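One protein chain is absent from this view; the other protein chains keep their places.
Letters are used for the chains, namely A, B, C and D, taken in the order the chains are written, and counting of residues starts over at 1 for each.
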Amino acid sequence: ACSTGGAQGKPDAAVDDSANDPTLNWANWAAYIDEDDSGAYPTLERFTEETGITVNYEVAVDDNNTYYGKVKDQLALGQDIGADTAVLTDWMIARWIRFGYAQKLDHANIPNLANLSPALRDPDFDAGREYSVPWQGGFAGICWNTEAIPGGIESVDDLWSPDLKGRVGVLSEMRDTMGLIMLQNGIDIAGDWGDDDFTAAIDVLRTQVDNGQVRNIKGNSYLEDLKSEDTLAAICWSGDITVLNAEAGDKWKFALPTAGGTIWNDNFLVPIGSPRKTNAEKLINYYYEPEIAAEVAAWVNFITPVVGAKEAAIAIDPELAENQLIFPNEETLANAHIFRSLDGAEEQKYQAQFQSILLGA
Amino acid sequence: MIPIAYTFVFSFNDSIKSNIAWRGFTLDKWLNVCSVEGGAVCEAFGNSIVIGVAATVIATTLGTMIAIALVRYRFRARGAISLLLFLPMATPEVVLGAGLAAQFLAVGVAKDMTTIVLAHTMFCISFVVVTVKARVASLDPALEEAGRDLYGSPSQVFWRVTFPLLLPGIVAAALLSFALSFDDFIITNFNSGSVSTFPKYVYISASRGIPAEANVIASAVFLFALVLVIVAQVSRAARAKRLAGLG
Amino acid sequence: MAFAAFQTAEAVPQAPRRRSRIALLLLLPGILYLVLFFITPLVSLLLTSLQAPREFGDIGQYDYAFNWQNYVAVVEAYLPHILRSFGYALAATVLALLFSYPLAYFIGVKARRWPLLQGLMLVLVIAPFFISFLLRTLAWKQILSDESFIITSLKALSLMAPDAHFTGTPFAVIFGLTYNFIPFMTLPLYTTLERLDLRYLEAGSDLYANPFTVFRKVTVPLSMPGIVAGTLLTFIPAAGDYVNASRDFLGGPDTQMMGNVIEANFLVLLNYPAAAALSIILMAAILVLVGVYVKRAGTEDLL
Amino acid sequence: MAVREFAERGADLQLVGIQKRFPGFTAIEELDLTIPAGSFFALLGPSGCGKTTTLRLVAGLEEPTNGRILIGGRDVTDTKAHERPVNTVFQSYALFPHMSVLENVAFGLKRRRIDDATGRAHEALRLVELDHLAQRRPAQLSGGQQQRVALARAIVNRPALLLLDEPLGALDLKLRRQMQLELKTIQEEVGLTFLHVTHDQEEAMTMADTVAVMNKGSIEQMGAPAELYELPRTVFVANFLGQSNLFTGEVVGSTDAAITVDIGGARLVVPTSRAQRHHGQVTVGVRPEKVALHQDAPAEASDRNIIGPGRVIDVSFSGVSTQYIVAIPGAGTVTVFAQNTGSGPVVAEGGEVWVSWPVEHGFGLDDVPAPAARFASDDDTNSIAVQRREALVAELEEG
Partner (left out) sequence: MAVREFAERGADLQLVGIQKRFPGFTAIEELDLTIPAGSFFALLGPSGCGKTTTLRLVAGLEEPTNGRILIGGRDVTDTKAHERPVNTVFQSYALFPHMSVLENVAFGLKRRRIDDATGRAHEALRLVELDHLAQRRPAQLSGGQQQRVALARAIVNRPALLLLDEPLGALDLKLRRQMQLELKTIQEEVGLTFLHVTHDQEEAMTMADTVAVMNKGSIEQMGAPAELYELPRTVFVANFLGQSNLFTGEVVGSTDAAITVDIGGARLVVPTSRAQRHHGQVTVGVRPEKVALHQDAPAEASDRNIIGPGRVIDVSFSGVSTQYIVAIPGAGTVTVFAQNTGSGPVVAEGGEVWVSWPVEHGFGLDDVPAPAARFASDDDTNSIAVQRREALVAELEEG
């Protein structure tokens, strides 16, 4: 049968066999780690040198939902899903923890956790970071083609300007697109909002989709639309724009809207069936060395959660350290908000509304 | 044809991470296909080949057996069996993929290469049956009888007469199976667990712009097949010409 | 060659045989396999489609029940997608037929005298088989994006409104479906047309039929098996396709097909009963349509 | 294995009480037949009468519903096809298309692991004068050549019994007549028992030592060709084996030596020994070539039957002979063949003539003919067979 979702009882964690098995499977997103010209991962290679643990790095996550869809059945049975650590976004982490699909981390094995940015130490879905540790974070904000829109845009409302009709993109990630609209509507997305607030934002989006203002609603492939100029302005993720500018000419600019943007984190966690938890913890610890974190940050262009990385980055490239999208200052951070956790019922309800726009009628 | 040319051209793009903007010509991607992302493209490609071969072998064997039985024997359940064979072809891939995925879950089977092979075999069988059936139907039973008449035991008759005569049909069915399996994304996506296949790799990386290496592999497969087919065609035509001249 | 797979040779009469244990032995493994990996999933899919949400359950948690309202609910919610799926599939099938018939006719009938040309053209038809259809579809997306050469030229020539675009429109999805399934249409057509006995066409013209009438009254009816096979091979997968219509490929929010809906319910909303119910509806609808079509076309013995 | 040996000469074949039923159809009702060793035996009959079925029973490709089959005295009823010392030249040749001519011919020898299969195969091919084509595929041969390969493939095994299922059916007339002579020559050379099936009466008569005429699953008459031709016993044989003029009437007188039949007033005399029935309504007949045409009324003679006058309604020239059709009031139409020893017809269309024939050439039959239609009726054995098969196929497809 199509799964009944989480099992009645939560699955048991696998017995750790790290001592005998110096390997590690890491499921991550595409272009989410430093890479040299020959396609090797320098920081990972050094990790292997240091610890003797061979890492099988796999670009296995294309989307939180899809990845979950693929592994949830095995998780429910407590089986090894082929990944000893996977990097997933906050809200998905929340679901895994709720369903008991993640193993409790032994903080003793991760002394570097002390370098974790204080702001991220106590999220509502994982108090005290018992199960998850942030990998990279990012903003969702607005971006535009500077050649087509020399004046730039400032707010989400600017996306709805008639000049841009049919050339606007929004993300298919509910929390980012809806978060930005709700912020524009003056809602504190981290606080206590309710159905009405959400529905009001949905109505805004629906109107803009229906009247053809919004060209398309996409996941990561929104970048191609920007590049091919199918869209001229969009709701975007911060790191992508840096990459796009590097690849296709400096044509795009990213900003947090005046009403605020969202901030999210992708986090390591250890799936319930993994017998190599200790190895995973060693990996996490390694990437929490500020120098290592800085090296990764310099390549992936997302926000590193590691305190001290900025200082380390200055040594690599002083200009980089000034980039608000990688090392945001307090002011920038104050304008970025975390979308609050949703429980199962809310998740279902709001997703259904959001999906009904994505699927059209 | 245009998309193929596009794919081909962009396999020479000197891109960094994504492959959406033209950045100049390079042969690097062709020379170092397997290096990107720790060889993920090549691994996916290799998996696709292994899965394709395994599914093809199983589906071709089972399908050929059914085809022979369907043509050569009369039994009451014929109609039902024909329907059973038609159904998978009439079922949208999403349905097949989702249904099977749920089934594996219910039985508690972990998804890996095996489950992909099982899934691919399932939808290939019907195509094999249809293909081989036509060949069996056009095989004159008198030939097998001649084999028996000429002192061939049943197994000798099968291996020396029936099988060689069915071979073109079986080969065609196998090629079709392989092509279907190799290019399948939807069913694979539902039943692959964490195993990567080439179409899956393309789909996943589609979100970031496909690395030129994927284009390289696709183009290479295409060129290989094209050369193979053209060589076969030309030599066949040449032979036909030679024979015509000879008569 | 893969295209040989679509060939059906002239059948020789087979003497009806007795029932036999050998037949059973031959059939058993394959049939068991299909029962195991096709029928049982189908049955559990059916069961899933009747599940009800677990009381106080989290997202994605359902229990077995007989909740047939699921069907009503999904039809109410997704009727436009259901209709759109069949509409697009039909349009793509018709377009593919219109494009493929002349092509197949040329390769199968006109090119008979030049086997080399025939072979090469066949290669071109099956060429797309060798490149992942995902890559080809993505390439189209690039080729037909707003600032692409083709679209800008069309706009410059005023063949397209300046603010019109191609990707994300129903036209783009139908175009993608058509393109992707043309080989499936062409090959069965080719194999019937290739065996078309030209003497029937000559008999037609001998009996005062002009070339057009010969085509309508003789060629088309005689190539019916190919037409039926080709349309089925195109229509069925097209109706269930979700890649072309996907927002990440050629589609947009208002071109989503049943496949996309099933995917969204299955992967994002974790509404498995809805996904299962939609699957069952899709399959049943296709079976009914195919049944009626095949009956009307008079080619029941196709399979 | 018994079949490992080469037959030194042909063996005799006995069919005892053979019956063959197919689902819903009895192809052979009850068949008894003995074919002496070394003879050239022809089984003649219309399409669908059961000839192929009989051969298949002998070859072991079909099992009889009832009855026994003995080859050279040994009961082979329960022996498998590949274990019988029998080979077949199939109606459609059934040459293996994926093997060369040589491989085809050597196939049987190799299956029996006989030494020097290739050498013997070449020898057999030389016998049919095709050794120079040994490396070709069957599809590259003409129909006549294929037929010879099929023959070589069977003969090379020196079977005790060689079955030939209309091996000449697909050839055109010219080639057919030529191959008939060849086949007969080869049979004489190798001395095997040939069981030859055909529906061509001329073929059966020119080739065989003994001919059996089969109709609807049973043998109507059997004997030497001339014997069957000169003295047919049934309407079917009289018409199937050449043409006959038949007259039906009441026996009006009978002596020890002859019976007299009244045909619309004319009296026809038939020797008692040549008549199957001696009273009541009988059908008597005579072959067209035995009938003479007279432009003047011939004198009565006790040793000739004379009828007439009648009118010539059709004269048709066929080269060797001319066929006259004469309509005689009361007796119907009479066909007369006259060899063209001179040039041009003796009598023109419309002429008044009498016909006569020697009493000793008349024959009396066992049954009376059914009325004939203008075209071959739709229920002749041929079309019945076609229709029946197609109905069956249609039925099975449906299910």
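The working rule: contacts are C-beta pairs under 8 Å (C-beta built on N, C-alpha and C of every residue); 3 or more make two chains touch, one makes a residue touch a chain.
Just so it is clear, the structure is predicted and the values come from calculations on it, not from any experiment.
Contact with the undisplayed chain is limited, among D:Pro288, D:Gly310 or D:Gly364, to D:Pro288. Note that of D:Pro167, D:Pro225, D:Gly249 or D:Gly285, the residue touching the chain absent from this view is D:Pro225.
Looking at chain D, the residues touching the absent chain are 46-47, 97, 128-129, 133, 137, 139-145, 148, 172-175, 178, 182, 199-202, 205-206, 225-226, 229-230, 241-242, 287-290, 292, 316-321, 337-344, 358, 360-361, 373-376, 378, 382-383, 386-387, 390.
Residues touching the missing chain, restricted to chain C, are 1, 115, 197, 199-200, 202-211, 213-214, 217-218, 221-222, 224 (touch as defined at the top).
The rule we apply is simple: only the chains that are shown with their structure count from here on.
Using the contact threshold fixed earlier, the set of chains in contact with both chain A and chain B is C. A count of contacting C-beta pairs for B-C and for A-C identifies B-C as the more extensively joined pair. If you average the CA atoms of chain B and of chain C, the two centres end up 18 Å from each other. Chain A and chain D, compared by their mean Cα positions, are separated by 90 Å. Averaged C-alpha coordinates put the centre of chain A at 37 Å from the centre of chain C.
Counting only residues that touch two or more partner chains, chain D has 396. Residues of chain A in contact with at least two other chains: 1-3, 66, 219, 221, 224, 228.
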